[in-house]
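Only a single protein chain was left out; the remaining protein chains are all shown in position.
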Amino acid sequence: MLIETITSVRILQLVSWVVFFPLIGLLINLVIGRKLGERLSGGIASLASGLAFVTAFLLLVSLNSNPEAPHVYRLAEWINIGSLVVNWDFRVDTLSVTMMLVVSGVGTLIHVYAIGYMHADVRLNKDPERYTRFFIYMNLFIMMMMILVSAESYLMTFIGWEGVGLCSYLLIGFWFEKGKDGVGNAIAAKKAFITNRVGDFGFLVAMFMIFLQFGSLDFTRVFAAGTPTGELGKWVVIGISLFLLLAVTGKSAQLPLFVWLPDAMAGPTPVSALIHAATMVTAGVYLVARSAPIFAMSAFGPDAVAWVGTITALFAATIAIGQYDIKKVLAYSTISQLGFMVAAVGMGAYVAGMFHLITHAFFKALLFLSAGSVIQGVEYGHHHAQHVDHHVEFDPQDMRNLGGLSRRMKVTFWVYLVGALALAGVAPLAGFFSKDEIVTFALGKHPVMFGMLLLAAFFTAFYMTRQVWMVFFGNARTEAAEGAKENPPVMTVPLIVLAVLSIVGGALNLPHVETLQHWLERTIHGVHPAEFSFVVAGVSLAVAFGGILSGWFFYGRKHWELGQVDPLKKLLGPVFTVFERKWWVDEIYNVFVLQPYKDASAILAEPIDQKLIDGTANGLGKLTGLVSRGLGLLQTGFVRTYALMIFIGVAAILGYLITR
Amino acid sequence: MTVKDFLSLLPHTVLLVWASLLLLVDLFIPKNKKAITAMLAGSGLLITFILVLRQWGGQSLAYHQMVVVDNFAVFLNGLFALTGIVSILIAYDYLNRMSIQKGEYYVLLLFSVSGMMLMASAADLIMVFLALELLSIPLYILSALAIPRSESAEAALKYFILGAFAAGFVLYGTALIFGATQNTALVEIVAKINAGGLDTGLLIVGAGLLLVGFSFKVAAVPFHMWTPDVYQGAPSPVTGFMSIGAKAAGFAALIRVFTLALPSFSAVIAPLFAVMAALTMIVGNVAAVSQSNIKRMLAYSSIAHAGYILMALVPYANPAAAANATASALMYLVVYGLTSLGAWAVISAVEKVDGGDLGVHDYSGLGKRHPWLAAAMTVFMLSFTGVPPLIGFWGKFFLFRTAIEGGYVLLAIIGLLTSLISAWYYLRVIVMMYFRDGEVEASKAITINVAAVGLAVLVLLIGLLPTGLFNLALQALANGMG
Amino acid sequence: MNTIPMSYFLVLSAIMFSLGAIGVITRRNPLVIFMSLELMFNAANLTFVAFSNAFGNANGQIFVFFVMVVAAAEVAVGLALIVAIFRARGSIDIDLMSSMKN
Amino acid sequence: MTTAINPLVILLLIPLVGGLILWLIPASRKNMLRWVALVTSLTAFGTSLWMLAQFDADSADLQMVVKLPWMNFVKVAVNFEIGVDGLSILMVLLTTVLTSISILSSWTAVQEKVKGFMAFFLLLEVGMLGVFLAQDMILFYVFWEFTLIPMYFLIGIWGGERKIYAAVKFFLFTMAGSVLMLAAILWLGVFKGTFSVPELTNIFGLLPGTAWLLFLAFALAFAIKVPMFPLHTWLPDAHVEAPTAGSVILAGVLLKMGAYGFLRFNLPLFPEIAIKAAPWFAFLAVVGIIYGAATAFMQKDVKKLVAYSSVSHLGFVMLGIFALNPLGLQGAILQMVNHGLSTGALFLIVGMIYERRHTRLMSDFGGLWKVMPVFGTLSLVIVLSSVGLPGLNGFVGEFTILTGAYTSVAINYTLTAILATVGVILAAVYLLHMFQHVYLGTVTHDENKSLKDVNWREIITLAPLLALILWIGVYPKPFFALMAPAVNNLVALMQPYLMAVK
Partner (left out) sequence: MLQLTPQLIIFFSVAALAIASALGMLFSRNTVYAALLLVLNFTTVALIYFMIGAPFIGLAQITIYAGAIMVLFLFVIMLLGTEVIAKHGPVGFQHIAAAFIGLVVIAEAIFVFLIKGQSALSIIPGGNVVDVMEIGDLLYNQYLLPFEITSFILLVAVIGAILLTKQERVKSRIGKDEAKK
C-alpha cells in the first residue's frame, strides 16, 4: 500500500512542495522567528530544508517507477502575452530530482551544522539578534535553488538563478558592518551580485535569442523544436550557447567572471559550504546539462565551454597554491573543481560533470564546514587567550597562524583529511571516480585538455597537502591555535555524515555499474559513459600521489614557522608571486573595467549632464535674458528714438507696400 | 439728423452729456467727498452699458454713414463701459492714497470711454480720426495726473508727442485714401474699391499709413516703443485703463478698416500683419524677461498680447478663417481686458505713495500677507501665461486655432514658443508672492480688492465654460457692416 | 491746359510731412516738436484741399476744418503739459526726460 | 455602454469636492485637514476599484464613456469626453493608490500650510486622473497643463533649498513641449474636424511631411515629460527639491503621463510614422537607460540618484513602447506601474530618512540597517524591485520589454535590446552602491546611532507598495489581462503599416 502510494505517478505532483517547505520555513521565521529562540528557529529552518529533501526523495522513488519523462506540473500562469507564454511550471525528471536531492540533502546537513555554528558566530560578532535572519536567508536560498532546478522554463530557472544570487549577496553581506574598513563584506557582497549580473546579462540575451528562434522558453518546447536550419539559425544557436556560457561563467565562477567567489568567503562559513561550494555555484553546470539539446545543436559552443572550464581549472589551481587564507584556498579550489565540471559538460560528458558535481558537493561542503570548525575552534582559543581590554587584530583564517590542530580538534582533523583526499582524487574516495571520468573524457577530446586537467589535478593534490600540513601538523604557531578546541556534536555530526558520503559517494557511478549514468540518461539523451581505462586511472592516481608527495616535500618535512617565507617561493620566485597575487586579475579588472566605468560615469554626470545638457537648457534661458537686455538697449528712454523707430517702420512698410 | 440717428448713438450721447454734466456737478462736490463723483461717473457708465446692451442685434448706419451700430460695435462698447467701471473701482482708492483725488479724473475717463465707443462705432475715417483724438487726449492728461512725479510727466509727454505723431500718419493716410476714393465713409470706399479703376498706389499707401497709426495704438512692433515708458510712468489705474481701452479701440479701428473695408488688399496686407505679429510676439515677450519693474513688465506683456491678436488677424481675408479671426480677436480682447485690469488692480493696490513696491521683488510674501490679492494675481498671471482652464488659455486657444486654420502654422508656433518665454516672467511674480518671504503691504480698500478678486473669479469661471464668450464674439460679427 | 498735376501737390505735401517728421525726431525742444507736428498736420491738410479741388467737392475742406480744431485742442493740451512740466522740473528739454528706459 | 451613475465622473469629482471641503476647514486644524484629505483620496481609490469592477477586461473598447457637449465652435466640437480602456485603467489605479500613499506619507513631514498642501494634492489628483481619462484632445490638454499648477506650487512652496529654480524649470520644460503639442492638436482638430481621440484614431490622408511634424510635436511634449534623454535635465532638479510626496507623485504618475501620451496619441494616430521612428526612439531610449544608470552611479545625493534612475527606468518603458509589439507594449505599461511603485517607494524611504536626519547625502549615512532593521529590510525589497530582481515586479516588466524589443520588427536592431540589457547590470551597480553606502557597513555618524526605526504609519505607507511589488512579481497575470485586449487592438492597428514598411 505504502509502496504503491509512493511509487505512483501522482506523488510527482508534490514537486512544488520542494519550494513551499522552505518558503513556509522562512515565513515562520520571518514572522515569529525572533520569539522562538535559537534552537527552535534553526530547527524549523532545518526541518523545512529536511522536508524538502524528503519530498525530493519521494519524487525520486516515484520517478524511478515512472520512467516516462518528463513530468511537468503547473502551479499557476505567470506571463501570457502574445506568443510569450511562461508559467509557473515544475519539471520533474531525473536531472532535476538529482539536483533537488543534492541541494536539499547537503543543505539540510549544513542547516543543522549552522544551528551550532551560528550560535557561536553571532556571539563572536556581538549581534545575537541576527541569528534568525541567517536561517531566513538560508531557507530563502533553498527555496530559490529549488525553483532553479525544478523549473520547466528558462525564465523560471532565471528566477531561481537570480534569487540564489540575491541570497548569496545577502549572506556574503551577512556581517555587513565587518570586513576591511567596516565595509569589506558589503563590498564583497556587491561584487558578487554585480559580477553575477554580468553573467545574468548573458542568460537574458540567451533567453531573447531562444525565444526568437524557438518561440518559447519552455524546456520541453525548445528541446522539441529541432535544429534550426540555415546559416542564420546556425549562428543563432552558437550565440545562444555562448551567451549561456557567459551566464555559466558568472554563476559558476569561471574565467573571466570568477573574481567574486574568493571574496564571497566573507560570508559565514556554512554559507561558503552551501552556496559557494556545494550548490549555487554548480548551477552553471546544471544549466549546461539542462541545455544539452541546445549545445548539441551548436557548432563550437560546447568546445568553448570545455576550454573555459579547462583553463579555469588550471588557472584557479595555480592561485590556490599561493594562498594563506584557509577559506581562500578552498574557494580557488572550488573554482578549479567547477572548471572540471564545466569542462566535462562542455565535452559532452554530462553525466561525468553531474557526478563530479555531486561528489564535489559532498567533499567540498565537508571541507568548508571543517574549515569553519577550525576557524571557530581557533576563535574560541583566541578569545580565551585574549584579555578583555586590548584587542589585537588576529585572523583565525590565516593558515600561517594555525598549526598543530590535529591534536586539539581530532574529529575535525579526520574529516578534513577525508575531504582533502577525496578532493585530491585518491582512490577509492568519491573524488577519484568522478575526476577520473572527466579526465578520461578529456583524453578522448583533446590531448592538451587532458594535459591541463591532469596538471590541475596535480596542483589540487599539492595545495591540499600544503593546507593540511599548515593547519593540522607541526606546532601551534599562535596562542589562539594553542587554545583551540573541538566543536559540539551539532556541528561535528554533519561533518561525519558528509565524510562518509565523501568516501562512498563514488559508488553512485562506479565504472561498469553506472547507476547515475542510467538514471540521467532518461533525461539527457545520447550520452555515453567513458570507457574506463586502467591506464588513465593509473595516471590520474599517480598524479594525485605525486601532488601529495611534492606537497609533503615542501611543507611536511619541515614545520612551518611563524613569519617564514613560503618554501615554494624560494624555488619559484616571481612565478609564486604571480600565484600569490592571483595573477592580478582584480587589479586588471580595476584598471580596465571599474575605473573606466567610474571615469565615464563621472564624465557623463558632471561635464556632460550638468555642463552640456543642463548647461544648454539653462543657456537657452540665459540667452533669452541676454537678448532681452539687448532689446532693452533699443529702449533708450529718448522719445526721439521712439519717433525715429516709428518713422523707420513707416518707411519700411511703405517700401514694402509700394513695391508690391 | 433724425430720431433714428439719435437713438443709434444714444449710449454715446448719454455718456458725453453725462460727462459734461458731471464736470459741472463736480464743482460743487467738496474735495473730500469725491466718492460721489466716482459713483456718479460709475452710474453713468452703468447706464451707458445698459443702453449699449439694448442695441444688441440691431444694425444701422447713422449720421450720414458716420457711425454704425452693429453687434461688433456693441460688443466692444460693452467692453469699454465695463472697463471704465472697473477702472473707477481701481482708481478711487488709488487716487486717495496718492492724494491726487480729483473729480476731473472721472470726467476725463468718461470722455475717453466715449471716444473709445465712438471708435468702435465709427464708419467713416473722419470719425475714426476724431474718436482717436477724443480717446487719446484724456489719456494724455490722465497720464500726467501724478505730476510732479517725474515719471508721470515723462510718460505724459512721451505719450503725447508720439500719440500726435502717430495721429499725423492716420490723418495723412486718411487723406490719401480720400484722394483715391473721393470718400471717407467706409461703405462708400468699399463700393468704390469693388467698382475698380482706382489709383491703388494712393490707396495702399494710405492703408499702410492707417495701419501705422492703429498699430501705434495697439502697441505693435515697431510702433510699440512708447508702451513701456508710458505704462510705467502713468498712474497705475490709468495704465490699467489704457492697457485694455486704448488697445481695444485700436483693434476696433484696425478690424473695422482692414477686415471689413479693405479685404481686397489682404494679399498685400496679410504678410505685413504676419511679420508684425511675429515681431510683436517675440519682442514683447523677450524684452519682458529682463524687466524688474512690474509695470514695465506688464507693458511688454501687453505688447506681446497685441502680437497674439494680430497673429489671429493675419488670415482675415481667408474665407475659411475670417469669421474666426475676428471673433477670436474680439474674444481675446475681453480675455485680455479682464486679466489685465485685474493685474493692474493688484498693482494699484500694492503701489506705495512714493512709487515704491513696483519691483517684481517687492511682491515677496504677498501670498502670506494678502492671500486674496495674491491668489487673484496668481490667477491673472497664469491666465496671461495661458494655462488651462483659465480664460487666458481659451483666448490663446482660439487665436492659435485661427492662425493654424488660416494656414499660418509657423506663426502659431512662434506664438506658442513665445508664450513659453512669457511663462518665465509671469511665473516670477508667483515665485515672489509665494515662494519668498517679505513684508509687503497692500491697500485694504474694499473697492480695489473687490475689483481684483471679482475679476479673478470671472477669469476662473469663464475659463470653465468659455463657449458663451466665444459664441458671443461670433455673434458680434453676425450683422457687421460690409 | 493750365492745370497743375495732382501729383505735384502730393509730392509737396509728402515733403512737408517728412520734414515735419524729421523735426519731431531731431529736435530737443518740445515746443519745436509741437511745431513740427503742426507741420505734419498741415501737410495732410494740403492733400485734402488739393483733392477737394480735384474732385470738385467740399468734403475734403470740411475735413481740414476738423483737423484744425483738433490741432488747436492738441496744442492747448500739449502746451499746458509743458507748462506743468516746466513748473515741476524747471526744464523742458526732452532729452532730460529719459529716466525710464530698457 | 452607459451606466446611470458613471464611476469616472464621480472619480473626477471626489478630489475636487474634497478640495472644496478642505477649503472650509480652518487652517489651524491640521489633523482634521489631513484626515479629510486622506479620506478623500481613499474614497477616490475606492471609486477607482468600483471602476475596476465595472471594467470588462475582455473588451478592447473604451468603457464607461461619458460624452457631454462642452464647446461647439463653428465646425469643430470640443466635448467633455472621458472613458477608460486597457491602456489607461492601470494608470488610473496607480494614481489613486499613490495619491493616498503620498498624503499618508506627508502626515508629519508637512507641518506648514497643511491646508494648501493637501488642497493642491487633491487638485493634482483631479488633473492626473483627467489626463488618463480624457478622450478629447482639448480636454486632455487642459488636464495636462492643469497638473502643472499644483505641482509647481508643491515644489515651490514645500520644496527644498533650490525650490524656486526647480519649480520654474519644471514648469517651463513641460510647457516647452506642450505648446507644440497644442499646435498639433489644433491642427488635427481644425483639419480633421474633430478633437475626439477615438474618432481620430488611424487618421488617413495626411501628407507624410505633415504627419511627421505632428508626430514630433506630440512626441516632444511627451518625451520631455517622460523624460527621454537628452530632455531629462529638469527631472533631477524637480525630484530633489520637491517634498517627498511630490517626488512620489512626480515619479509615480506625472512621468507616466508622458509615456501614456505616446500610447494614446503617437501610436494610434500616426502608426506609420511611429513605425518609421521606432528605431530612433529605441536608440534614444537605450541611451537613456545607460546614461541614466551611469549618471545615477555618480550622484552623492540619494534622491538625485533615484531621480536619475528614473531616466534609466523610463528608458525601458520607451523601449517597450517603440518595440510596437504586444510584448513590448504590455511590458511597457506594466513597467510604468512598476516604476510608479518602486520609485515611489524609493522616494518614500528617502523621505523617511530625510525626515529623521535632514540630509540625503550618502556620505552622511552608513550602517542604517543595523540601526533600523525593519526599515533596512523594507528598503532592500524596494531596492531589489528597482534593480529588477526576478520574482519582484521590476523584472517582469523589464523582461517582457526586452523580449519585446529583441523580437521587435519595428526596431529591427537586436543590438538595441542587447545594449538595453546592459542596463540591467548597471542598475545593480548604482542601486547596490547606494544600498551599501546608506545601509551597510558600520554606523559612521554618531547622529545615526539613535535613529528610530519605522513607525506603524510609515509601515502602512509602504505596505501596499510592497504588497503590489510582490504580487506583480509573482503573479502579474491579472495586470496583463487588463491591458491585453487594448494593446492587441493597438498592435492590430499598426500591423498593416508594419507589413508595408518592412
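Worth pointing out:
Per-chain numbering from 1; labels A, B, C and D assigned in written order.
Basically, a residue touches a chain if its C-beta (ideal position, glycine included) is under 8 Å from a C-beta of that chain, and two chains touch if they have at least 3 such contacts.
Fair warning: this is a prediction, and the values are worked out from it, not measured in the lab.
Here one chain is not drawn; of B:45, B:108, B:175 or B:330, the residue touching it is B:108. The hidden chain makes contact, of the residues B:98, B:113, B:252 or B:411, with B:98. Panel shows subunit C; residues 1-12, 14-16, 18-23, 25-29, 31-32, 34-36, 38-39, 42, 45-46, 49-59, 61-62, 64-66, 68-77, 79-84, 86-87, 91-93, 95, 98 of it touch the chain omitted from the view. In the full complex, subunit B touches the omitted chain through residues 1, 5, 9, 16, 20, 23, 63-64, 66-67, 98-100, 102, 104, 107-108, 111, 114, 118, 124, 126-127, 130-131, 133-134, 137-138, 140-141, 144-150, 179-180, 199-202, 205, 353-354.
Mapped onto subunit A, contacts with the missing chain fall at residues 636, 638, 640-641, 644, 647-648, 650-651, 654-655, 658.
Here, only the chains that are shown with their structure count from here on.
The distance from the centre of subunit A to the centre of subunit D, each centre being the mean of the chain's C-alpha atoms, comes to 37 Å.
Computed centre separation for the pair subunit B/subunit D is 43 angstrom, with centres defined by C-alpha atoms.
For subunit B, the set of residues that touch two or more other chains comprises 157-158, 161, 165, 228-229, 290, 424. In subunit A, 621, 629, 632, 635, 637, 639, 643, 650 are the positions where the chain touches two or more neighbouring chains simultaneously.
Chain contact summary for the complex, subunit C toward subunit A: residues 21, 24-28, 94-95, 97-102. Of all the residues in subunit B, the ones that touch subunit D in their complex are 323-324, 382, 385, 387-389, 393, 397-398, 400-401, 404-405, 409, 412-413, 416-417, 419-420, 423-424, 427-428, 430-431, 434-436, 466-467, 470-471, 474.
On the subunit D side of its complex with subunit A, the touching residues are 169, 172-173, 230, 232-234, 291, 294-295, 297-299, 325-327, 330-331, 366-367, 369-370, 373, 384, 389-391, 395-396, 399-400, 402-403, 406-407, 414, 417-418, 421-422, 424-425, 428-429, 432-433, 436, 439-444, 474-477, 480, 484, 488.
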